[in-house]
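What you see is the complex with one protein chain gone and the rest in place.
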Amino acid sequence: VNARIDLNADCGEGYGRWSLGDDAALIPQVSSANLACGVHAGDPDILLASVRLCAAHGVAVGAQPSLPDRQGFGRRDMQLSPAEAYALVVYQIGAVLGCCRAVGVELRHVKPHGALYTMAARDPGLALAIAEAVRDVDATLILYGLAGSELTRAGAGAGLAVAHEAFVDRRYEADGALRPRRLAGALIDDVEVAIAQALAIVERGQVTTGDGATVAVRADTLCLHGDQPGAAAFALRLRAALADRGITVAAPVAAALR
Amino acid sequence: VNARIDLNADCGEGYGRWSLGDDAALIPQVSSANLACGVHAGDPDILLASVRLCAAHGVAVGAQPSLPDRQGFGRRDMQLSPAEAYALVVYQIGAVLGCCRAVGVELRHVKPHGALYTMAARDPGLALAIAEAVRDVDATLILYGLAGSELTRAGAGAGLAVAHEAFVDRRYEADGALRPRRLAGALIDDVEVAIAQALAIVERGQVTTGDGATVAVRADTLCLHGDQPGAAAFALRLRAALADRGITVAAPVAAALR
Amino acid sequence: VNARIDLNADCGEGYGRWSLGDDAALIPQVSSANLACGVHAGDPDILLASVRLCAAHGVAVGAQPSLPDRQGFGRRDMQLSPAEAYALVVYQIGAVLGCCRAVGVELRHVKPHGALYTMAARDPGLALAIAEAVRDVDATLILYGLAGSELTRAGAGAGLAVAHEAFVDRRYEADGALRPRRLAGALIDDVEVAIAQALAIVERGQVTTGDGATVAVRADTLCLHGDQPGAAAFALRLRAALADRGITVAAPVAAALR
Partner (left out) sequence: VNARIDLNADCGEGYGRWSLGDDAALIPQVSSANLACGVHAGDPDILLASVRLCAAHGVAVGAQPSLPDRQGFGRRDMQLSPAEAYALVVYQIGAVLGCCRAVGVELRHVKPHGALYTMAARDPGLALAIAEAVRDVDATLILYGLAGSELTRAGAGAGLAVAHEAFVDRRYEADGALRPRRLAGALIDDVEVAIAQALAIVERGQVTTGDGATVAVRADTLCLHGDQPGAAAFALRLRAALADRGITVAAPVAAALR
């Protein structure tokens, strides 16, 4: 049972003329923002503006490194050597770090994006490369990854504080894995069901599968999808439900995660 | 009269499958390397490898931020607001900073590339945006710019240590400006003439124009063009000539530049 | 006085995950669609889908070549040699042509986008390069350009059919030029005023400036801005107003433009 939980969302995912999601509404509702690093999305202007928005609202700034596939929004699997992944992550964390220093806020965490996140969840070599990249840039950064995955394992092994992540709007399978998006029932569209799942994760460390079974899920942070319509409204609802139960929403503290 | 001078060169300017210049031969000969930041040239793999090469040879690492025009190698003028330039420079310095931290070396300087360099030399608003970007990321960074230009002026105004740059293989005009590349005689092809110009700049703070006039040129650093054939061989010759005169080649120290 | 007029709009200007405007609503209302060629906006998937949408609605397909500046949406001036502009336009027309052939429709026109359009309106060398690129790919293509500009002049000189373009939601100056966007009153926000301007252009070949003066404006085609909210609704209103006056909306025919 947690008395506190982190709410994180991907932000800064526009590009030039194009916007995505409503960061101005969403950022005030979350405790951690994972900012696009200018590779799958974002650009220097958007990244800097996003850091400033986080600073204005006291939201923890994180980097969201991704595969070099802007057209595919970093969601298409791509063959990458560990050395390429290492350099890619170092570069992108650095870019966000530069913006944080210009604004005068701390960079707090790193959460890989899209296909890099899911590939690293199952590939130990890729996970290790990412964990080492994070550690080598700044060993005090917190690595966010899928709860119980190769990525969180590699992060802990590299000596990083690791935040296990769970999802409030995705169905889990009996083995604790996320139901793949391509299957029916992968997404939880009903707001009440999503909020119930969030509370079950935070309060009891468990979720109910589509078949009614109960599965243990550890969560230090919950992922909110910022590019859905109504994302900010949902976040408000969720915060109210958490507040009702006396649960504090706050970015994780590294010492508590080790 | 200087007892010491910095030699700088643009490095890390390959991209993926493509290479440019012979960094492995050139980097050991210079005291400062300006690394492409992955925008006009370079990519995370090349940037990281370049930082490692600099670290191995004790060469000062700098960032070489540029316009977002990879096809044009950052050499085509482009309309850019000061706010866009600020973000662009912050982002690129950050990316190099990330690689420096991963390798465990310090980032020492920033030298804008190509059209950004020449535009900033004459445009005070752009120069100010760049100077503030450098200062806001790290006020101890040294800004390299064309000697006596708007960029070095803005850098000093922003409280940065500034390295005035002169060129050994470019002709100067009577007013101290570089002879534009499009005009005949802009480039000095003769190695002996280039070395003589280097010595005149370092020892006497002056150059001889094409018409035989003498013009004062201040230089804290000399630019070597790494993408020319024979760049490393030329650097060796120049170092020998400087050593003969008892002139030390070394990266500038911020305190001495203020 | 025209008994018919073309309505054109920029379409296919999303990119990967990002969308812009509502092409599905707008395309059925126009007679010519200028499709982003995958350079300032668009990608192969979006371009192909846009050609199919045009085919489904019988809308004339055009290419909208632009500067290689995706982050700046092709709106930032950029230094470009005529040879570079020629190749850039040939390439982009070709990409749209490939999609047209795959779908089985004709490519009908070319309208440069953004800064390429405005630069070509005033620069005869650039205008000539663009006109020759269009002609060399297909001499039956119609070149759309700012009415009375260097671009339409160059197009006619190159033997192309040329469609002079006027704007319904931009103020004109006393000399017939568009009031620059950075000045107050450049845009016409009032729908009724915009529709009145459209009718004045089509029926009388003239517009009223902000000062109440009357200026002659030739128009073979009117530009609708598809990325404005309400673009499709405005197009419907405009079509109704044109229909009331007995004016047919239809893509231009090359023979009538020479």
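All chains are identified by letter, namely A, B and C, in their written order; residue positions are counted from 1 within each chain.
Just so we're on the same page, a contact is a pair of C-beta atoms (placed from the backbone, for glycine too) under 8 Å apart; a residue touches a chain by one contact, two chains touch by 3 or more.
Predicted, not measured: the structure shown is a model, and the values here were computed from it.
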Omitted chain's touching partners, listed by label:
A, B, C
Specify the residue from the set A:D23, A:D69 or A:D123 that touches the hidden chain.
A:D69
Residue among C:L20, C:V137, C:A158 or C:V217 touching the omitted chain
C:V137
Touch assignment to the omitted chain, from C:G94, C:P124 or C:G157, lands on C:G94
Can you list, in ascending order, the chain B residues touching the missing chain?
14-20, 41, 43, 70-73
Extract the touching residues of chain C with respect to the undisplayed chain.
38, 43-45, 47-48, 83-84, 86-88, 90-99, 101-102, 133, 136-138
Logged for chain A, residues touching the omitted partner chain are 68-69, 71-72, 76-80, 115
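By our rule, only the chains that are shown with their structure count from here on.
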Cα-centroid distance, chain B relative to chain C, in whole angstrom:
43
Express in whole angstrom the distance between the two chain centres, defined as the mean CA positions of chain A and chain C.
42
Counting only residues that touch at least 2 other chains, which ones in chain A make the list?
43
